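For this view, one protein chain was removed and the others were kept in their places.
Here is chain A:
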Amino acid sequence: MLDLPLIWAGLIATAVLLYVVLDGFDLGVGILFPFAKSKEERDVMMNTVAPVWDGNETWLVLGGGGLLAAFPTAYSVLMPALYLPVLLMLAGLILRGVAFEFRFRARNRGRKFWTQMFTGGSILTAVAQGLILGGFIQGVTVRDDRFAGGPFDWLTPYTLLVAAGLVAGYALLGGAWLMLKTKDNLHGDAKRWTLISGALVTVLLAAVSVATLLIHPRIAHRWGFDLSAGSSVDFGTLAPLLLIPALGLVGLGLVFVMARKGSHGWPFVGALVVFLSGYLGLAASFTPYVVPYALNFRQAAAPDNALGLMLVGTAVILPLILIYSGWVYWVFRGKVDEESGYHH
């Protein structure tokens, strides 16, 4: 018999990771929008993501819908717990989502407005997702399988720090993506943005890592630290886990060395590695919980027949989705330049 809850936990974790890196770079492009020198540069920046952003965002719907379907109890606890940041995220997603079409349609003042909405919506989405992530990791108050905390539980110095880190992280992904997809002056700008956001990510990632160890004793224990009495360290537990931050350092190294060299593709690979490392680090901290530190993935899982039914379809459809999503990226491969600036 397959361990269905475990498989689904893995699938949803993968969907969320794919969402974070895919929508991450197009949100990052929005965050970097105000730093572009001209309307033409902004047009090119937007055109690098216009054909793919909608597909990228669908991974968020799969993450949410998958959580609903596979772990309904977790979904029904987390959403009320994170009510206001989820609202902020949705408002941000709406404003930036329609900006793709509206900015092309609008005239003078309208275009300026939708340019600002694209930036504002992207930043709002990133901040809200940071607050959601932080609020998730610091833990949720649960009684009788229901959320039992207050409306502002998610608002702490820790969650604000995570939000800042995620904004910087998305900017890094966006900058590196633009290095991959643009040339000439814009490529030069993208290189600068990548290096600056890379530096911010280095500082904030380190701060988040330390803060995460302190936010809950369970996390410290997971990493081999005993902070209660005498502050001992269990190196047997810690040593293998150190591979994760090591991976992050490799990623950052790739970003800095290759961006400085003016490489086109490697900084993006580096940024992806940084995100993978951050994701694994957090995942290692809170597994097996889907509602930290109250419900694990088995307690929150849907009945086996529901999980089984979904797995049959997923096993067939998910590979197809990956193939045609990949094909779309292949169709739109290569550099985007002002030749595509059909709006004067």
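Following the convention adopted for this analysis, contacts are C-beta pairs under 8 Å (C-beta built on N, C-alpha and C of every residue); 3 or more make two chains touch, one makes a residue touch a chain; residues count from 1.
Heads up, the rule we're going with is that contacts and distances are computed from a predicted model.
Colleague: Looking only at the UniProt record of the hidden chain, which name from "Cytochrome d ubiquinol oxidase subunit I", "Phosphate transport system permease protein", "NADH dehydrogenase (Quinone)" or "ATP-binding cassette domain-containing protein" is the right one?
Modeller: Looking only at the record, the undisplayed chain corresponds to "Cytochrome d ubiquinol oxidase subunit I".
Colleague: Can you tell me which of A:Ala69, A:Leu155, A:Leu213 or A:Leu249 touches the chain that was removed from the display?
Modeller: Spelled out, the listed residue whose C-beta touches the missing chain is A:Ala69.
Colleague: Given that one chain is not shown, which residue among A:Ala13, A:Ile94, A:Leu155 or A:Ala284 touches it?
Modeller: In the full complex, the listed residue that touches the missing chain is A:Ile94.
Colleague: Which residue among A:Ala206, A:Val233, A:Ala283 or A:Val328 touches the omitted chain?
Modeller: A:Val328
Colleague: Residues of chain A in contact with the chain that isn't shown?
Modeller: Answer for chain A: residues 46-48, 50-52, 54-55, 57-58, 60-62, 64-66, 68-70, 72-73, 75-80, 83-84, 86-87, 90-91, 93-95, 97-98, 100-102, 104-108, 110, 114, 145-148, 151, 302-303, 305-306, 309-310, 313-314, 317-318, 321, 324-325, 328, 331-332, 334-337, 339-340, 342-344 touch the chain left out.
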